[in-house]
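Here the complex is missing a single protein chain, while all its other protein chains stay put.
== chain A ==
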Amino acid sequence: MPNFSSQSTSGDQSHILMIRMDNAKIISHILKAINFKENSVFCCTKDGLKVTVEDMKSVQLNAFIEPVVFQSYVIKEEEIKFQLNLTVLLECLNVFGSNNLQSGTSPALKLYYNGHGTPVSILLEESGVITDCKIRTVHFDPVLDYDFGSANVIGRIIMSSECLKEVFCELDSTSDTVQFSLSPDSANFRITTFGHSGTYHVDIPKESDVIETLHCTSAVSFKYKLTLMKPSIKPLGIAQKVSLRIDDTGLVCFQFMIKVEDNHNCYIDFYCPADVDFEEDE
């Protein structure tokens, strides 16, 4: 029986990153939600894994998995960055079957990386069958660093993701844009579309059970391209809670909180800039 650890190409000393998980499905559950493009940039630090998927220097999805979610997380450098094909990685992580988190099986995972120019090695084991994958890494393209300092945040909402998902799924697809409106005077968080059959408003009352907190320093109303919002649907579907923040430029940041095994949380954030053609409406 091939020894799991003897699969390494060289001794453990040369691994600059080594992760072990008893259930690989957790990581594939999170990464699947951000896989709206093939290319992903991994940034690993002592605080955990950050995986970024970006589209055309505009929308960006980031998944954060803290070391506590793993059985073992060893990193020998301050920051390790590499780029790889996320779709290929997900095929490998799911090699033993459906990526349904609820199904009985749980493949064990060992991931390691030896540095620039080497492939990411993944060993998966289930019921005695071992699958050994080597995924080519390429030098990463720099990703946009959205600086979302709290100083610029005008509106902030924490709400149930189930409710927001229902709203998003029912948005009029004939509308090019979706508008978010918040103001200290209004009783609602308003989501508006402008489609062929008319203008639709969805009003979520601030007082309703689905909204946990809502803060708004001044009235804010921005439009976003509906197509750019699409990558937020998958993370919304797996999250328990979502926070929405809008800054003075109209940049919206969704942060999705996803509960995984042993009551740990993973986070995915989504950045989307406002649609520039729109003139702000006070």
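The rule is short, and it goes like this: a contact is a pair of C-beta atoms (placed from the backbone, for glycine too) under 8 Å apart; a residue touches a chain by one contact, two chains touch by 3 or more; residues count from 1.
Definition applied: contacts and distances are computed from a predicted model.
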| item | value |
| --- | --- |
| Choices "Beta-crystallin B2", "Checkpoint protein", "Glycosyl phosphatidyl inositol protein transamidase complex subunit" or "Dynein regulatory complex protein 1" - which one is the UniProt name of the chain not shown | "Checkpoint protein" |
| Selected from A:V68, A:V129 or A:C169 as touching the chain missing from the view | A:V129 |
| Candidates A:G97, A:G117 or A:P184 - the one touching the absent chain | A:G97 |
| Contact partner of the left-out chain, one of A:V88, A:C169 or A:A187 | A:V88 |
| Residues from chain A at the interface with the omitted partner, ascending | 1-2, 85, 88, 91-92, 94-98, 119, 126-136 |
